[in-house]
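With one protein chain removed, the remaining protein chains of the complex are shown where they sit.
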Amino acid sequence: MRYSALRILKEGLTGNKGWKPAWRDPEPKREYDVVVIGGGGHGLATAYYLAREYGITNVAVLEKGWIGSGNVGRNTTIIRSNYLLPGNEPFYELSLKLWEGLEQDLNYNAMISQRSILNLVHSDAQRDAFIRRGNAMFLAGADAEYADADQLRRELPFLDFDNARFPIRGGLYQRRGGTVRHDAVAWGYARAADARGVDIIQNCEVTGFDIEDGTCRGVETTRGPIRARKVAMCVAGSSGRVAALAGMRLPIESHVLQAFVTEGLKPVLPGVITFGAGHFYVSQSDKGGLVFGGDIDGYNSYAQRGNLPVVEDVCEGGMAIMPMIGRARLLRSWGGVMDMSMDGSPFIDRTHIDGLYFNGGWCYGGFKATPASGWCYAHLLARDAPHPVAAEMRLDRFRRGHMIDEKGVGAQPNLH
Amino acid sequence: MPEFTLTAAPPLAGYDRDFGAVTLKAPEHLAIVSIALPLGGEDAAKKAIKAAFGVNLPEVGRSDVAKDKSAALMRLSSDQAFALFPCETPDAERQIAAKLDGAAYTTDQSDVWCALEISGTGARAALERICMIDLHPDAFALNAIARTVMEHLGVIIARTGDNTYLLLSASSSAQSFLHALETSIENTQ
Amino acid sequence: MLINHPLLGPRDAAEFTYLGDACLIERPDPDAKDAAERFLEYGYLRDNVAGEMRELWYHEQGDRSWLVVTRDTLTHEITRVEIARDVARERGRST
């Protein structure tokens, strides 16, 4: 069923009774060409691009709960490609380009809104670092713009320019950055993949791998064994647990990241704003809530909830840069489990087990990566060779000493 | 005569303010010397401390007063303690080192810290705003000490009387800590 | 979160800094033949346990001790707190 204004009109006039399921609920088949473990944004995007780009449609996406129940269902919805390092920047720029055409491609409005993202700068050293980053973005074909404090004062008069502990000296804009209605990404990919024949199987938990002689031949699930020529893990947040079923140890720790939303408000924020001297970033959703977040809680956790010190730390950052939000009320907070990798960057790679592939380690940056992650993972699965923009996102990079460490804090996941 | 002389000006020198139910003041000439117990030499160090101060090294989280009341000892961790005593000259470390005669490692901490004493019936209510340690007398009795964090600043808090607490915070941020305390007192008056 | 410090009693985790898996105590022998391989594992690979985990916390705003805390990463329940120096000695790190 194609969505359009006309269809809405027609259905509206007939009591909205003609709408069809956005995706089917098929019984799992006994065998697939590719089984993708994880019905999150990345898994669904992978299945979609396998079908669309490579014509591989005998694909199942296995989801333990309901699709989109992982981090695509709880994040702060930001898209951007403002990275520094060559191992990252071209990948995220591909992702941003894919976002830009996604809705027409999927026939699903994910409310992609390129409202801009601004990283505030509070010191000369920070300015130098952001100029370096902005230039790196340009070299990779992305956009960047450095704004001085005067320009920001004109554009964002509600920021605290005159009484700040860490005065605002400027900021790096990426005007093409912005926000997306996050759930719609999962649903849009699911619907489009389903339309191309992919089986989306909810309430199907993988409980083991069928590995013979170093080759993965399928998975055990709560709904029975499923054989596959290729098995693709795509379970960021649970990577440690799932990989352990295949006997793998990973350069990843699971950490909890909290995020927050306020009650609905009439429009106050034009785009995404991040504070450079504390842990706070914020945007406003189409419904009017201020969506914001900050640092991870800092300890290993699979608990999908956090603690108060980080809530306070984030709100302190918010009041430090925009004291007009004092009377806006925090409505809801939630915690997501992040695959925090050892250098803060992800992996899209084969494993040492033939037929078993790994996608994970997205830290708290997985949402914006969704299209490119699916795109590159599908490429890897179809061609058995890494996509050029994901060529450095390999599991063996630590052995080689080729870390992709955007923050420069080393092998301590909670600092990334 | 030297061509130049130096005048001491510790932060908050002379600060003394009465808020009603709370008094806040900066004690003057409080010297602080750290005493570290050598690994393997703990017993000898404890003996030397006993000899020097007339009391045993207190347990971690406790303080005690020297037998002749000349100094107080605060045990901050298993291998570290502070000796606090009045001393105007900048040679506090030498005085303690001499007393301990090489049985422990010492450093002068007098200028590292800035002391404030908060007292009065409203002291606990004021501290409740910034101190996460339970200061109820059952939980934080006389002579209890704790090293903790208040308003992002490392603080050593000691209960020195029924309604009196000694607070040590870093001297470079003394003004900010004073501001935090004053705000707490004003908010609870 | 509260961490029941063996010497100081329960203290808010906000006084502590977190490092990670207590396996970080077991720094490999730099002179071992396979030192490069072992340092790679030591530096980069983690069990990332979903359940009871032994981990290192530093009482930075307290007595400056490193602690080994046994905590369940699913429930955050803490069942044991030890002085890391003692654990290090038990693991044969005395020189």
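The first chain written gets the first letter, and so on, giving A, B and C; residue counts start at 1 in each chain.
The criterion applied here is as follows: contacts are C-beta pairs under 8 Å (C-beta built on N, C-alpha and C of every residue); 3 or more make two chains touch, one makes a residue touch a chain.
Note that contacts and distances are computed from a predicted model.
Protein name for the hidden chain, per its UniProt entry and selected from "ATP-binding cassette domain-containing protein", "Sarcosine oxidase subunit alpha family protein", "Branched-chain amino acid ABC transporter permease" or "NADH-quinone oxidoreductase subunit J": "Sarcosine oxidase subunit alpha family protein". Among the chains on display, the ones the left-out chain touches in the entire complex are A, B, C.
Touch with the chain that is not drawn comes from one residue among B:D64, B:D79 or B:E117, which is B:D79. The residue touching the chain not shown here, chosen from C:L8, C:M53, C:V69 or C:A84, is C:A84. Check A:E103, A:E155, A:E205 or A:D354 against the missing chain and you find that the one touching it is A:E103. Residues of subunit A in touch with the missing chain: 3-5, 7-9, 11-13, 15-17, 19-25, 65-66, 68-69, 73, 86, 89-90, 101, 103-104, 107-115, 122-123, 125, 127-136, 138-141, 144-146, 158, 160, 163-167, 172, 181, 183-184, 187-188, 202, 262-268, 277-278, 284, 286-288, 303-305, 307-308, 311-312, 315-316, 318-320, 323-334, 399-403, 405, 407-411.
Although one chain is not displayed, its contacts with subunit C can still be listed: residues 1-2, 10, 12, 17, 19, 24-25, 27-28, 30-31, 35-36, 39-40, 42-43, 56, 58, 60, 64-66, 75-78, 84-85, 87-89, 93-95.
Of the residues in subunit B, those that touch the hidden partner chain are 1-11, 34, 36, 38-41, 79-80, 90-91, 105, 107-113, 128-132, 134, 136, 139, 151-153, 170-173, 175-177, 179-180, 183-184, 187.
Operating definition for what follows: only the chains that are shown with their structure count from here on.
Contacts with at least two other chains are made by no residue of subunit B.
Among all residues of subunit A, none touch two or more other chains. Residues 240-241, 249-254, 298-303, 307, 309, 342, 398-399, 411-414 of subunit A are the ones touching subunit C in the complex. Every residue of subunit C that touches subunit B in the complex is listed here, in rising order: 7-9, 11-12, 14-15, 61-65, 83.
Remark: subunit C residues 1, 13-14, 18-21, 40-41, 43-50, 53, 55, 71, 73-76 touch subunit A in the complex.
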